[in-house]
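Down below is the structure, laid out as C-alpha cells.
As you look at this complex, bear in mind that one protein chain is not there, while each of the others sits in place.
First chain written, first letter: the chains are A and B, and each begins at residue 1.
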C-alpha cells in the first residue's frame, strides 16, 4: 500500500502568481493528493453557458507539474446566483415551510429535477474538459451531503417527487392506505396527488408516512450522487469517484450512496464534533476539549470503511481550531498527528488536511489551515510533516489493509430514521445506542467492523451485536442463523415491520428456532428512574417486558422479575438500554466466551489492530505505560511509555494479545 | 346507581370477522359501554355525498346483540382529505402565521363557517341513520376539543369571525376603542374591519384585545359543539350527549360547553399528564412516575363533575403505557384499578378504557390497550376485570352520588386566559395557583367541589377559596356576601374589570362591607427572592401591597411590615402566593374554624368521601396503616393496611371523621 497525505486547496482564492510556490511547499511537505474546485462554480461559469475553465486547467497543471495528484470536486454544492435566480424553486424549504435563500452554500433541493440537470451539465463539462488530464487522480462529487440539513426539504419539488416515488412503490392508493394504516384518523387518500409532505401537521403525522418520506429523501441523495458518478466514470476512466461524508449524519443511507462510489471519505473534525454533536456530559467534554472524543473518529473510520467496501479516506482532517462549533479550542500539540495515525490504523488510504492556507476573508476566516493566512507555517503543518516522515519510514512495514476486526456491529440508517420518527422516550436515539455499544467494545480494546443490515457478512467475528434494529432483512435473519459466534440482539431490534407496524408475532419478530422471545410491551424511562437488575446494573431510558419460550435461558432478570437478558444457544436478546457498567460486563463476558482477548482501557487510551500490528493512542492528559497491557519491547513507533497525544505501533506479537 | 365500565373500540381497524368475538370478550369482561366511530369519516363518506354507513350499522348491531351499549362519536375531529381539499381555508393557522396541514387530526378552524356546515351535515346524516337504534345509548361530539392547540387559530376565517363577534359585542368602534383603551399607543380603529388578530405584533398586543379574542375563540368551540348537540337531540331522543375533555386544557370555557352536554367526560392519562403537563419538580415526577400525580386526576374529576351539573364519565382511561409523552413508563401493577376506583369515588357514572386492542399501525401503535396487538390480554384487562368484579359486589352499597364536598374552590376559565395574557411574573399561572390550593386541601384529607365563578352556589361548605379570580361577577359578590362560612380570597382576585383594566377602587374591588382592602401595587418575584412573613412561611413569585380599612384585622404580616393576610368577619384576603407549608397552615386553621376534620396525609395517600363512604388510595410505593387516620374495622374493600396501588372503602362512621 501507499498511504498518502493530502490537502484541500482553493487556487481561486489566491493570486495565480502564488500557485507555483504553494505547490512546491505542498510537495516538499510530503503532500500527495490535493483536492480543488468544489466550490468554484461562479468562477467556472460566471454566466449561463460561459465556461471559464482555463484558470482551473492552469491550476491543475501547476499541481501536476509539482508531482501532486489532483482530486477535482464538482462545484454543485454552491450553485451561483444567476442559476438560482433562473430557477428559484430549486431552493430547499424547511419543515417550517419557509424557503431558504441564496447566501451561503447547499442552497438546493435534492429532489429538484431542473437543478439535477444543471448539475449533470456542469459535471459533464468538467469531466470532458479534465477527465483525461494526467494530473487528475480522482473526483469528489459535490461536498458534504446534508451538511446544514437540506436533505429533508419540504418544497413543491419534493412534494411532486415524493408522490411519484410513492406511486412507483405502491402502484395504487389502496395499497398505500393499507401499508400506512390510513384508516386510522381518516387519513385515507384516493389519489397519490393527495399525499402531503409530513410537515406542519397539527400533531404527529403517521410514522409510515414519515418513514417513506425519509426513504424518498435518502433516495434523492443517491440519485443526485449517482448522476454525477455516472458522468465522471464515462468521461474520466480510471479515476476514483469519492464523496466526503460528515460525522453523525444519518439522514441519508450512506451505504446506498457509497455503493456508487469507489472510495468513501469523510470530514473529520474531532474538536468541533465533540462540541456540537456529542451526547457525552460536560465533564467528558471538558476532559477531551483539546483532544476530541477518543471513539467518535474511530467509529466513523470503521463506518466509512464499510460504506464503499473497504476503500476510504479522510478528505478533510481538522488541522487546528475551527470556526463553526459553539466553542473552538485549539488541538493539544500532537493531536493532529494522532488523528492522522488513528485514521491509518483503521485502514485509511489518504488523510487530507483542510485546508492549505487559512483564508482571511468570508465565512471560514477563523478556520485554521496548515499555513496561517500570512503563509507562515501553523502547528498543523509541523504535525503533518511529522506524519509524512513517519509514513516514509513505516508505510512498507504495515499491512495493506486493516483486515477483519474482532467484533462487528450491525448498523442501519433506516433504524436511525425510525427512532427519530418514533423515539417513544425522549432519550431514545439510534446513534447514541449504537455508539454506547461501540465505545464499550473499544474500552475493552477490541477492534470493530461495522456491518450493514442490508448485506451482512458475519463470518469470522468473535461477537456480533445488533442493537436497535428497525426491521430484519431476510438476509440478516439468515446470516444470524448461520453465524456460529455469539450474537447480542436488542434492545428494540426487529420491533417493526418494513411498513412501520408492530410485527404480528410481536418484536423481535425472529423465528422461534433463532430466538423464542416476545416483547409484550415497553416503557421509556426518565433518567432518574432506571430499572435495576437483580444481578446489578440497570436499564436506563428504555426497558422491555419479555416473554421467553421454553428453549431460552434467563441470564439477567430485573428487580421486578422480568427477564432482562435471555439466551437461546449462541444468541442473546437484551431487553433494555444497559447503563455503561452493565453493558461493559455483558460484552466482556460474551467476548471472552467468543475467545477474544479484552483489556480494560482507561478513558484516554485506545487500541486498534491493523493487520499484524496494534496501534495505541493516548487521548488523555497523562502518560501511560503500555507494558501494563502486556506490550513488550520497543514499539515500531513511539515508546511503551505513551505520552499525552502519543502514538505507538507494535507488532501484534508484542502487544500482549 | 349503576356504575359501568366502558371501552373505546374501532371496528374499522379490524376484520369484520373479529367483531363478534371482540364483543363477546368485552361483555364477559363486564364492559357495558362501547365508544365507536369518532375518527371514521373517511370510511363513512369516502367521497362527497357517498355515505357508507352499512358497516357501522353492522358494528352497532354486533355490539348491541352482545348486550353492549354504544356511544357513537361524530367523526368531525378528522375531516377527510377530499373535504380539506375542497375548502383548504378551513385549516387552522398558528400564531406564527403558518397554516397547519392535513396529515394527523383536528386540522380545522372552529371559526370556519363552511366546515361547521359540513359537520352539521355529517352529524345529521348519522343521527338520522342511527339515532333511533336501540343499541345507541349516547353520543360523543367530536373528540378532545383543543387537544393539539387548535382553538386559538389565526386564520382569515377567525379574523372575519372575530370582527363580527366584536361588532355584536360593542356595536360601535368607539365603544371598542373605549373598552380596550385604544388611545394608548394610537391603537384606535374606525371600523371593525380594521381589527387584526393579536398575533405577530412587534411587542405585546393590548390585553383587552387578546382577552376578547380568547372569549371569541372559546365561543367558537361552544358554537361548534352546540350545533352537533342540537342535531343529535333532535334526531336521537333520550340519548345522552357527551364530549370528552382533556386534562389541564383551559383555552375554552368548559362550563359553557358543558352547559350544552348531558354528561361531561374526560380522558384521563395519569402517567402521560404527569410527564407533559405538571408543574411539579423532578423529584415528584420521579416519585410518581409509575402511579401518576395523586391529585391531578382528582382535580379533573371534581372539575368535570361541575361542568355538566353532576353527571360525568371518564371516557378514556389509560390502561398501560402510552405513546405521546416525553417518557412513557408502564403503570405500576394495580394502578389501572386504582384510577378506576378514584373516578368512582368522585362520582363517575362510567369509566371507559382507551382502547380495546392496541393497534399495531399508525400514530398510536405504541399506545397500550386492554388487549395486546396480538389479542392476548394485557395487564389493563386483568385490572379492569377486577374492578368489574368489585363493582358487582359493591355498586349497590355505595350512594348514588358523591354528595356535597367539604370545601369549595371557585374556578374560572377567563381567569386562566387573563393571567396567561398578563402573567406579570413568569411563574404566574392560574392553574398552578388553583392547583396549589386544591392539593393542599387534599393533603388535609378534605373532599372538594369546584364551583364556577359564573354561577356560584356556596351554601353548605365549611370553607370556600377564591384564588386568582380575574373579575367578580355580581352573582359571586352576592354569594360571598350571603355565605356564612369562611372565605379565603386572593391572591390577585378581583384585580381587573371585565374590560381588563385595573378597577377604579383598586383590587380586589369588593364593596367595603365585604372586604375593605386595596392592593396598591404588586411585585412578581424571582424564585430565589421570596418575601418572608413575620409569623413564618413566605410568599413566592407574587406578593401584593395591601392597604386595609379599619374594620379589618391583620392575621399575617410580611417581614417588611405589609399586611399579608387580612380578615374582615368570615372573609380573608391573602396578599401573595403562599409557599406550600404556609398555605397548608392557613387552610388547616380555616378548615378547623369551619368545623371540618382534617388529617395530615403523606404524599402518596389520598382520601375521598363519597356519600356515606370514604375511599382511600395509595399512590405511594410503601404500605400504610389506615388506623393511623382513625379507621377502624375491616373496610368494605381492601384492608386497613393499604398496599402500594391499594384501594380501601369504609363507611364514614368507621373512617375517624
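Everything that follows uses one rule, which is that a residue touches a chain if its C-beta (ideal position, glycine included) is under 8 Å from a C-beta of that chain, and two chains touch if they have at least 3 such contacts.
The shown structure was predicted, so the numbers you read here are calculated from the model rather than taken from an experiment.
Although one chain is not drawn, the whole complex shows that of B:196, B:230 or B:374 it is B:196 that touches it. Only one of B:230, B:377, B:523 or B:585 touches the chain withheld from this view, namely B:523. Screening A:39, A:53, A:170 or A:532 for touch with the missing chain picks out A:39. Only one residue in the set B:206, B:471 or B:493 touches the chain that does not appear here, and it is B:206. If you put the missing chain back, the residues of subunit B touching it would be 96-97, 180-190, 194, 196-209, 422, 424-426, 499-506, 520-526, 528-529, 545. Touch with the hidden chain on the side of subunit A covers residues 12-13, 39-43, 46-47, 75, 78-82, 85, 92, 96, 98-107, 147-148, 150, 275, 282, 285-286, 289-290, 320-321, 323-324, 326-330, 358-366, 368, 372-374, 376, 378.
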